[in-house]
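Removed from the display is one protein chain of the complex; every other protein chain stays in position.
Per-chain numbering from 1; labels A and B assigned in written order.
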Amino acid sequence: MEHDVALTVKGLKTYFYNNNRCNRAIDGVSFEIRQGKTLCIVGESGCGKSVTAASIMQLLPTLSRIEEGEITYHGPDGPVRIDALDRGGAQMRSIRGKEIAMIFQDPMTALNPVYSIGFQIKEMLMYHTGLGRRERHDKAIDLLASMGIPLPERRVNEYPHLYSGGMRQRAMIAIAMSCNPRILIADEPTTALDVTIQAQIFELMDTLKRENGTAIMLITHDMGVVAELADDVAVMYMGNIVEAGPVGTVMRNPVHPYTRALLDSIPVLGRGKDQEIKAIPGQTPDPYDRPKGCQFADRCRHRIDKCDQMPPETQVSDDHRVMCWRYEEFASDGR
Amino acid sequence: MAADPILSLRNVEVHFPVRTGVLKRVTAHVRAVDGVDLDVYRGEVLGLVGESGCGKTTLGKAILQLVRATQGTVTYSGEDGETELTTQDDAGLFAFRKRLQIVFQDPHSSLNPAFTIFGSLEDPLRHYGVKTRAERRKIVGDLLEAVNMRREAMDRYPHEFSGGQRQRIGIARALSIDPELIVCDEAVSALDVSIQAQVLQLLMDLKREKNLTYVFITHDLSVTEYLCDRIAVMYLGKVVELCDAEELYSNTLHPYTQALLSAIPVADLDRKSQRIVLQGDVPSPINPPSGCPFHPRCRFAQDICRTDVPRLRAYKAGSGVHMAACHLIDQPLAD
Partner (left out) sequence: MVDAPITRPRTRRDGQFDRLRDRETSMQGKAKRRGRFLGKFLSNRLALVGFVIFTIICLMSLFAPLIAQHNPMSPNLRAIAQPPSVEHWFGTDKTGRDIFARVLYGGRVSILVGLGSALLSALIGVIIGVYSGYVGGWLDWIAMRVSEIFMSFPQIILVLLLVAILGQSLLNLIVIFTLTGWGGIYRMARARMLSIREEEYVQALRSFGLGPARIAYKHMLPNALGPIMVNITLSTAAFILQEAGLSFLGLGVPLSIPTWGNILNAAQDLRVLEQNWWIWLPVGATISLFVLSVNFIGDGLRDATDPSQQG
């Protein structure tokens, strides 16, 4: 293996128990995040991509639990089974933030408005490193500078409301990166930002990956973002990874009907007015009333009787896997 | 199709006063829309694109007189001649409300949660003279069928519907009084990708059927490319570029539009282009920069850009005129 694996997730199932119902939010998900690579998890709202991130961070709400499966963090001191740790225990807290950091979708609410940006960075450093007061201050300025925030010496003492949306997201990343985590989980980090600001954040994340070897797990709904940033991609639908592999393989030769439909349903810049857009019929099923077998079957043009059973995860090639009964036909149709 | 304007905007300005201090004195103005000249032609789809805070939504509301322009005129031309909407009072606007409608961005706040769909949709009908309940029920049913929903949906509450369905109900509501022009304010931005395509196709089908005119407000340039005939790019309350959609993508003139186009993540691995990453953020519309509003972020900015405000000037283009507001376009852009 040319890259070190930073995190392995194997057969993960996380269920939610709200309103006296059970929602199988993730139903058997496996993937690994490699050091210095970006794994994009792509899917629509409700597909379980954010729950996956929350499971890894053990930040699930109270009325939910990891049913089965393994989450293994391959840290410098050997593997750690995250799913077996106590949610609020000391060991989990020391992994959170220090080894695995996370940034959120909305930079407007992810920062505490009553503390200065510098304080919020230094707080992280205080908990997870042995740096002194002076060193922490200098490190905070360094971090802001490396995130491309102008005048970091002054900005470090400013409060979040003086920062624009893009700068807040940078500050969030600065906080996340303050302890040099080996894994950065980004949950739709640019959805709330403008495209020109999004480009700035992407540039920054690319740099982090290259220079620090950080493993990045990027959650997004935008196939464009996947094409721009991903090394590997996992397509999720209703709690399953329906197709996964290197970005080139999945985007050029998708074999799952959902991946194909997703790629066909978005207008792509540069293809002009005459491009054909095929809408996916229907809508995502009610999570409390799921189809029995393949979750996509009801909306799939290639449905057969067998789709009433859940298809197994099948390797198409060494690094490309899919959950579909008919993938072989699609693999050979030369699309 | 050309040269038959349904709406003409001349030097439209919308300034919101900023009040500060104990006495609530007006200390500054937010220049949300700052002098826009624009014609909307009958039967076309005009795209209004730009980043958040560029004034595109305010302009859309100013067209419908939901926000009153502080200066300038909005003129509606119909069979009964030209009418200046900006000088009409509420009673005078009544006749024109019927012809101009709006579809909103957020499918969650665009329907009243306390009423059934019928309850929400019947009031405007009653207002426009549909007297009997049976008649209103028939019209609402027909409308729902026109947007590919079932008649029975009218007796259900908004929370029972998904985002895509709600957006279609929002479109049905806009259609209910047979408008000629619909302002679509980020109508698909909040929807999942697989649902976006359904709504886009619905909008196009309805346009063909009912000969509608759309003003399509969005931040997504890949959607406008697919949908629009002409596109106006806005920056800080001003239109900086205006031309046919194809022309905009093939022959981009304004440096801002160039950066905007290059920043969009493209879901096509073979079309990956070099990102132009703009530095900094969009300046505050309370205190816009002197001269060209874009100059602090522009790669090509020269002295003249800092002092003189560029006017929107016409350039020759393949099929019509190409308007752009930049001092440097006549001169070769250094790169």
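The working rule: a residue touches a chain if its C-beta (ideal position, glycine included) is under 8 Å from a C-beta of that chain, and two chains touch if they have at least 3 such contacts.
Note that this is a predicted model, so its numbers are computed, not measured.
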Chain not shown: contacting residue from B:S8, B:T58 or B:Q101: B:Q101
Full-complex contact with the absent chain, from B:T58, B:T86, B:S120 or B:Q165: B:S120
Chain not shown, touching residues in chain B: 61, 64, 66, 90, 93-94, 97-98, 100-102, 104-106, 109-115, 120, 123-124, 127-128, 170, 173-174, 177
Chain A residues that touch the omitted chain in the full complex: 15, 17-22, 62-63, 65, 67, 72, 79, 81, 83-86, 288-290, 292
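Note that in this section only the chains that are shown with their structure count from here on.
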List of chain B residues in touch with chain A within their complex: 51-52, 162-165, 192-198, 200-201, 219, 221-223, 225-227, 245-246, 249, 259-269, 271-272, 275-282
Sites on chain A touched by chain B in the complex: 44-45, 150, 164-167, 194-200, 202-203, 221-229, 247-248, 251-252, 261-263, 265-273, 275, 277-281, 283-284
